[in-house]
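Just one protein chain is left out here, and the rest sit where they should.
== chain A ==
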Amino acid sequence: MTAALALGDDALVLSHRLGEWAGHAPVLEEEVALANIALDLLGQARVLLSMAGDEDELAYLREERSFRNLQLVEQPNGDFAHTIARQLYFSTYQHLLYGELAAGDSPFAPLAAKAVKEVAYHRDHAEQWTLRLGDGTQTSHQRMRRACDALWRYTGELFQPVEGLDADWPGLETRWLESIQDILGRATLPLPEGPRTGAWSAGAGRQGLHTEPFGRMLAEMQHLHRSHPGATW
C-alpha cells in the first residue's frame, strides 16, 4: 500500500531524526518537547506501517531505495534553527493533509482524526520557535533565515500527489504557502526565494530516490535488528 508507506515513512524518519536530539537540546524543556514530538510521530508511523505490513520488517529490513519518505524529513538536524525550519515546513503540511484525510472516508480517516490533534501541537511548537528565533536576536534571525532557505528546495515534493491518497494537492499547496508566508512574515523573515525542487528531486523521495545522509541514518537505525535475523525483542 503505497500511500501508507509514504505517510508511515515520513513519520518514522522524522521521528528518528528528532530522537537524535535526546541529550543535546538547548534547554531542558526542549528535551521534553522534541522527544514528545518524536514519540507522537513514531506512534503514527507504527499505525501506518502496520497498515502496509509488519512494522518492524518494514522499518528495519528495507533498503534505502525502498523507502518512500519525503527528502525533507531525512535532512540532518543541523542546528536548532534547521530542526525548527524542518518541523515548520513538515508539520504545517501534515496538519493540512491530515485535516483533509480526517474529514474523508479513506482507510486513513481514523488515524488522521487522532493524529491531527498531535500535529496541531507540533505545528504550534514550530511556529512559536520560528517567531522567537526569527524575531529574537540578530544571530538567531540569521540562523533561522539560513535554515528556511536551505530547506526550501525540499518543499516542492510535499505536494506531488501520492498514489492512493485522495487529497486536493494544489489546494493544500496554496494553503501551505499562505500559512508559511504568514508565519515567516510575523517572524520578520522573508519568504525564501529560489526553486522549491531540485532539478530532479520533485517526487524523488516518494520514488525511493534519497539524499546521501539518509543511507547512513538507516545504517545506524537498522544495524542491531539486522545483526540478529529472526530474533524477537
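Of note:
Heads up, the rule we're going with is that a residue touches a chain if its C-beta (ideal position, glycine included) is under 8 Å from a C-beta of that chain, and two chains touch if they have at least 3 such contacts; residues count from 1.
Note that contacts and distances are computed from a predicted model.
A chain of the complex is left out here; the name its UniProt entry carries, from "Na(+)/H(+) antiporter subunit C", "Ferredoxin--NADP+ reductase", "Phenylacetate-CoA oxygenase" or "3-methyl-2-oxobutanoate dehydrogenase (2-methylpropanoyl-transferring)", is "Phenylacetate-CoA oxygenase".
Of A:R68, A:H82, A:H95 or A:R143, it is A:R143 that touches the chain left out of the display. Checked against the full complex, the one of A:A150, A:L177 or A:M221 touching the unshown chain is A:M221. For chain A, the list of residues touching the undisplayed chain reads 12, 16, 19-20, 22-33, 35-36, 38-40, 42-43, 45-46, 49, 55-56, 59-60, 79-80, 121, 124-125, 128-129, 131-133, 135-137, 139-140, 143, 220-221, 223-225, 228, 230-233.
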